[in-house]
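Data first, discussion second: the structure below is written as structure tokens.
With one protein chain withheld, the remaining protein chains of the complex are depicted in position.
Let's turn to chain A:
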Amino acid sequence: MVSLVAIEWEGMDWQGQKLVEQLMQILLVSFAVVAFITGYVLGSFQIMLLVYAGGVVFTALVTIPNWPVYNRHPLSWLDPSEAEKHPKPQITNPSTKKKAAKK
């Protein structure tokens, strides 16, 4: 049981996940707008694609790795020793209870 506690939670905390999703959307849309305007003004489809590709790579670096910024609100689980003091209430099966009552 003690060894289980040592396993670290590898995912992001909830607020980090919310932040990363918003960041991903905002960054991608902004880069798309900038890329389109740049390409249109310079008259080059290729420049639009390159600017956008750069933006996607940048967004990937910002949002895909689990940066420490996204883990500033860790979940505080109940301490195991505290949990053992208050065991889960046992669910009594109503059907067996009925049978017992009949007997």
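The definition used in the following text is that a residue touches a chain if its C-beta (ideal position, glycine included) is under 8 Å from a C-beta of that chain, and two chains touch if they have at least 3 such contacts; residues count from 1.
The criterion applied here is as follows: contacts and distances are computed from a predicted model.
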{"item": "Record-based protein name (UniProt) of the chain missing from this complex, from \"Signal peptidase complex subunit 3\", \"Cdc45\", \"Exosome complex component RRP40\" or \"DNA replication complex GINS protein PSF1\"", "value": "\"Signal peptidase complex subunit 3\""}
{"item": "For chain A, the residues touching the chain missing from this view", "value": "10-12, 17-18, 20-21, 24-25, 28-29, 32, 35-36, 39-40, 43-45, 48, 52, 56, 59-60, 63-66"}
